[in-house]
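Let me begin by handing over the structure; questions about it come next.
Showing subunit A:
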Amino acid sequence: MDLLEFARGPALQLSIYVLLAGSIWRVLGIALLQSKPDYSEPRQAGGLGGALKVIWSRAFTAPAFKKATMYSKTLGYTLHIGLFVTIFFFVPHILFFKGIFGVSWPGLPNSAIFFVGVITVGVALALLIRRMTHPVLRLISNFDDYFSWFVTILPVATGLIIPIRFGVRYETLLAIHILSVALLLVWLPFSKLAHTFLIFMSRGTTGAILVRRGAKT
Partner candidate 1 sequence: MSTSKVGYDDTYDLQSKRLSIKKPDVRYDKQGEMTDDERVHKAMVHFAKDFGTTAAAYLDSCIHCGMCADACHYYVATGDPKYTPIWKLEPFKQAYKREASPFAFFYRLFGLKKKVTVEELEEWQHLLYDSCTVCGRCSLICPMGIDVASLVSTARHGMFKAGLVPHELHAVAERAEIDGSPLGVTKTVFADRLEWMEDEHEVDINIDKEQADILVVMSSIEIQKYPDSMAATAKILNAAGEDWTFRTDGFEATNFGMLSGNLDWQRDMSMRVINAAVKIGAKLVLLPECGHAYMALRWMGGNMYGKPLPFKVQHVSEYLADALNSGKIKVRKVDKSVTFHDPCQVSRRGGATRAPREIFKHLGVELRELPNGGDYNWCCGGGGGVVTIHRADELRYKVFKLKMEQVEATEAEALYSSCANCRQTFDDCQSHYKWDYTAESLLELVADSLQEDAA
Partner candidate 2 sequence: MTSLDTINVQVEQSHGNVKPILNEVMHAIDRLLEAEEPTVIDLAGLPFGPGELERLEESLGRGELHAELDALGASHIRETAYPGVWWLEHRNSAGDVVGRYLEITRTPEILMSQDADILAGRARLGEMLGDKEARQ
């Protein structure tokens, strides 16, 4: 059982269990708290419809806020799209998912993925610098923000190093890459990265309440 076999097998396996258990734990930990009914007379239907509406609409920026949030939103979305492309359009990743779910889809050339990966890391660094320098972000940021940043970008960085090698053996780099993914999955449910699923709960709650009032969401 060398490092790569450990990483590909037990480590990744365990991290997936922790991810699943942690995520359900957090969602239920919130959902099962007390909830009060809303007796006000609705202006229009809210509920699930409202929730879904805001889950979708809040992804976009209202014209009034465009200028103020342009920089961080552009970088933020570039980062998320970069992560999405590198994860789901890199052929070896696709084959990895095919191994699990049996579903496959066309990928992008590796050189394109490498390019997107470099952009993603670059944008991540820009975002980190912004968090460390912008007075508002310096005030409200804590360990979770910085460690979550590290844990998110590490897999991309280690992934980029694999083809560059720096003289290190391929399996060692691949093992490090997979271990960094395992670290990300283990950390996700207990950190701000949980916004992966909390985004639906939070936006949905606002949608259910405010769309019912006919208020702007």
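In picking the candidates, the idea was that all candidates are chains of the complex that A comes from, given by their letters.
By our rule, a residue touches a chain if its C-beta (ideal position, glycine included) is under 8 Å from a C-beta of that chain, and two chains touch if they have at least 3 such contacts; residues count from 1.
No experiment lies behind these values; they were computed from the predicted model shown.
Peer 1: Considering only this complex, which of 1 or 2 touches subunit A?
Peer 2: In this complex, the candidate that touches subunit A is number 1.
Peer 1: Quick one: which bits of subunit A touch candidate 1 in the complex? Just the residue numbers, please.
Peer 2: Subunit A reaches candidate 1 through residues 25-26, 28-41, 43, 54-55, 58-59, 62-65, 68-69, 72-73, 76, 134-142, 144-145, 190, 192, 194-195, 198-199, 201-207, 209-210, 213-217.
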